[in-house]
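Heads up, the thing below is written out as C-alpha cells.
Every protein chain but one is kept in place in this view of the complex.
Should a chain be cited, it is by its letter among A and B, assigned in written order, with residues numbered from 1 in that chain.
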Amino acid sequence: MKPYKMVGLLEEEYNKIVEILGREPNETELAMYGVMWSEHCSYKNSRALLKLFNTKGLRVLQGPGENAGIVDIGDGFAIAMKIESHNHPSAVEPYQGAATGVGGILRDIFTMGARPIANLNSIRFGELKDEKTKKLLRGIVRGIGDYGNCVGIPTISGETVFNKCYNDNPLVNAMSVGILEKKDIKKGTARGVGNSVMLVGHTTGRDGIGGASFASCDLTRESEENRSAVQVGDPFMEKLLMEACLELIKTDCVVGIQDLGAAGLTSASCETASRGGSGIEIDVARVITREKGMTPREIMISESQERMLVIVEKGKEDKVFEIFNKWGLHAVVIGRVTDDGMLRVLENGKVVAEVPASSLADGSPVNYRSYRRPKYMDKLSNMDIANLPCPENLSETLITMLKSPNIASKEWVYSQYDYMVGTDTVVVPGGDAGVLRIKGTKKGIALTVDCNSRYCYLNPYEGAKSSVCEAARNITASGGRPIAITDCLNFASPEDEGVYYQFRNSILGINEASRILDTPVISGNVSFYNQSEKMAIYPTPTIGMVGIVENIENSMDIHFKDKGDSIILVGETKAEIGGSEYLSAIYGIEAGRVPEVHVEIEKNTNEGVLSAIEKGLIKSAHDISDGGFIVALSECCFKNELGVNVNIDTELREDIFLFSESQGRYILTASKDNIKDIIEIFTKLGVQAEVVGEVIDSDFKVNINGRNVINLNIKEMKSAWKGSLPCIMNQ
Amino acid sequence: MLKAYIDVTLKKSILDPQGTAVKEGLSKLGFEVETVRIGKHIEVTLNDMNRENAEKLIDEMCLKLLINPEIEVYSYRIEEE
C-alpha cells in the first residue's frame, strides 16, 4: 500500500502536498497532512456549501471558524455554544466514545473563555428490540452522564430517537453552552513572535492515534477491531483543567488558547498559527508522555484527551505554572511563536517536520461534489393514506403510541444525567426546551436540540426547515425568543450523489428558516460516512438552538396546572400524516408527503405565543410535533395527573386529525378570564387559535364531531408512557 | 523490583448488585453459575525492598486507603518484576 493511502489521502492530494513543500513529505509530515486533510478536520466535502449559511446578525460576536460561536445576550453577557458529533467512536466503544464527546465539546466552550453552564445531546439508535442497540443505549447514556455529572455541568435537554436506519450507525451529537462576560472572549490564535507555546493538562499517550481519519471512513468489521483509535476520558482531569483555564483567562498572560481535539497537537498548533498569520515552532521532546518511546509522529497526532495549547505572552509563563500547579496539573513550554508561517517540529532541537501552517489548516483541496435527487423520493412521497383503514379503537391506538420508544417518556435516559447541578435549571428535561436562569440578571436562556430525520429523508429541504422551526417552537413554548443556531450535520457518504443532494438541500432548508427566523448559524460540525455495508443513515441535520427569556419569571413549561383551565389549540390542523410517527409506529410505514412548513406563519405564531406568555396570560405551552395533537395533549397531562375534556369539530378523518403533524401548532392553557385576550392576540396576527376543551380531574376524554373517540384514565396512560422504556431495557 | 497484585472485594455479607446483574447476563448467554462477585484489582510497583517489608507496606496501604474495612476485604500476591 502506498504510504499516502495508509494515512487516508488520495493520490491527487499527495501530489498537492509535494507541490506545496517542493519535495516529498517525510513520515511525520505525511501523518500530519493525513489527519488535517481528513474530512473530519478539513471539511473538504462540505466547505463549499457551508459558506451558504446565514452567519451574521446583530447579536453575533463570533461566527463559525472558531472553537465555538458566541452571541450577545445583553447586560454585558454572552453565550458560547457548539454542537459536535462523536458518532464513530461511540459506535465502537459506546461508553468512552460518548464520554469523550462530552469532554471535547466542553473544552470547545471554555477555550473561548466561557464557563460551561449546560450540556445537551441528541442521540439516535436503531430499533430497540435489538440487544446490540440496548447495549449501545446503556453505554452511551452512561458515558454522557458520568462525564458531565463529574465535571458538574447540568445536562438540561436533549432528544433520544430510534429508527432502523441507525442500526449500524448510532449518532451521538453533544452540545455545550457557556456563559462569559463579553470582554473576556478568547480566541485560538497565535500571535507575537517569541511568545511561548505551552501544553497544559493531561499527559500525552498513544490513545486515539489517527482518530480523525478513523472518523472519516465507513464503519466496517476491521474498524470495530481497530479500537486503539478510541480515546479514554478523564472527567476529573477535565474539571481541573476547566477551572485552571478559566482562572488563567482572567489574567493578562493569554494571547490565545485552543483545545487539543481531533488531530491533537497538529491541529491545535497549525490552526492557531494559521488564524494568527504566524508560525509555530515546537519541540516534541518537551511534551510529557505517558508511554515510553513515542515517536514525533505519534506525539503530533495523539488524541489524548483533556489537553490545551496556550499561547502565553513572553515572560509571563510563571503565572501559568503557578495556576496549573495549584490545580495539580502539568504545564510545559513546548515552543514559541515565529513569524515565518511554518509549523516546525523539532525533536531535541533537530527539525523533524517543517510545513506551512496554513497549508495544513486550510490548504486541503475543496471538493465540489455532484448531486442528484434520489429516486426513492418521488416513489415514497406518492403514498396515499386514504388506503389505510382508520383504527377502530383509537384509545388503544393512543396507548400503543404512548408506549412506542420515540414517544415514551425518556426519564430512563435523563434521570441518569444530573440536570440540576449549578442550581440554575428552571425548566427541567421532559418538556420542550430546557431553561436556565442567568444569575445576576433577570434573564434566562432556553435551549433545545431537534431534528426530524424521517422528514429529512423523505424531503431533505422541507425536513431541515421543519427541524429549525421545531427548535424555534420549543424555545418559544418555554418563553424564549430564538436567537442563534449551532448545527450538527450527520450524513452518509458525500461521494454518493444522492447523499450529497440530501446534504445540499438540508443546508438550503436550514438556511431559509434561519434567515426568516433571524437565528444565524454561529457554529457547527459535519459528520459524513455514517453508513455501513448494509445501510446509510437518514439525513440528520441536528439543530441546537438558544433563545433569550427576557424575564425568567415568565419561563413556561408544558404541564397543565389547574382544573377548569381552557385548552387552546393554536395553528391549523391539516391532513398531513406523511412521514409521521403515527404511520411509523402503527403501520410500520415511513413514506408520504411531509408536512409543509411556512416559516413566515411559524414566525407570526411564535410572536403570538411569546406575547401571551410575556403578558402573563397563559399557564402552560407545548409545541405539537411527533405524534401530533393527541400525543402533545397527553404529555401536558402527565406531571400533575390532570385529565381533559376535549371537543373537536373537523372535516378530517378522526385518526388524521389526532395524529397529523401539521407544523406551527401549540397547545396552551389559560384560565377562562384570559381567553378573550389570548384569542385576540392570535386573530390580529392572522393565526388560527380556538378553545378546544378544558382541563378536568383525571379522565382523558376526546370527542370528534360529537362522537367520543378516546376515553381513558390519565393514570393508565401515564403508566404506559412512563413504564415503556424501563420495561424494554429490563427485558 | 517487586509488584503487588491486590484484589479488593465486597465482604460476603454485603449485597453486590453488580455481581447479580452480571450473573443474570451470563445466564442469558447460557452460562449458569452459582455466584458472581465483582471487585477491584490494583497493581502497585514497589521500590527496592525485601518481601517482608513489602507485605507490611501493602497491608498498611490497604487498611489506610485502598479498602474501606466497613464493607471490603482484600487479598494480594507479590511477585518479582
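By definition in this document, a residue touches a chain if its C-beta (ideal position, glycine included) is under 8 Å from a C-beta of that chain, and two chains touch if they have at least 3 such contacts.
We adopt the following convention: contacts and distances are computed from a predicted model.
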Per UniProt record, name of the chain withheld from view ["Extracellular solute-binding protein", "ABC transporter permease subunit", "Phosphoribosylformylglycinamidine synthase subunit PurQ" or "GGDEF domain-containing protein"]: "Phosphoribosylformylglycinamidine synthase subunit PurQ"
Full-complex contact with the absent chain, from A:Leu9, A:Val355 or A:Ile552: A:Ile552
Residue of A:Gly8, A:Pro235, A:Pro296 or A:Pro494 in touch with the missing chain, whole complex considered: A:Pro235
From A:Tyr417, A:Phe491, A:Tyr582 or A:Phe638, residue that would touch the chain that is not displayed: A:Tyr417
Touching residues (missing chain, whole complex) on subunit A: 142, 145-146, 149-152, 234-237, 239-240, 327-328, 411, 414-426, 428, 437, 439, 552-553
Interface with the unshown chain - residue positions in subunit B: 10, 13-15, 17-18, 21, 40, 65-66, 68, 70-71
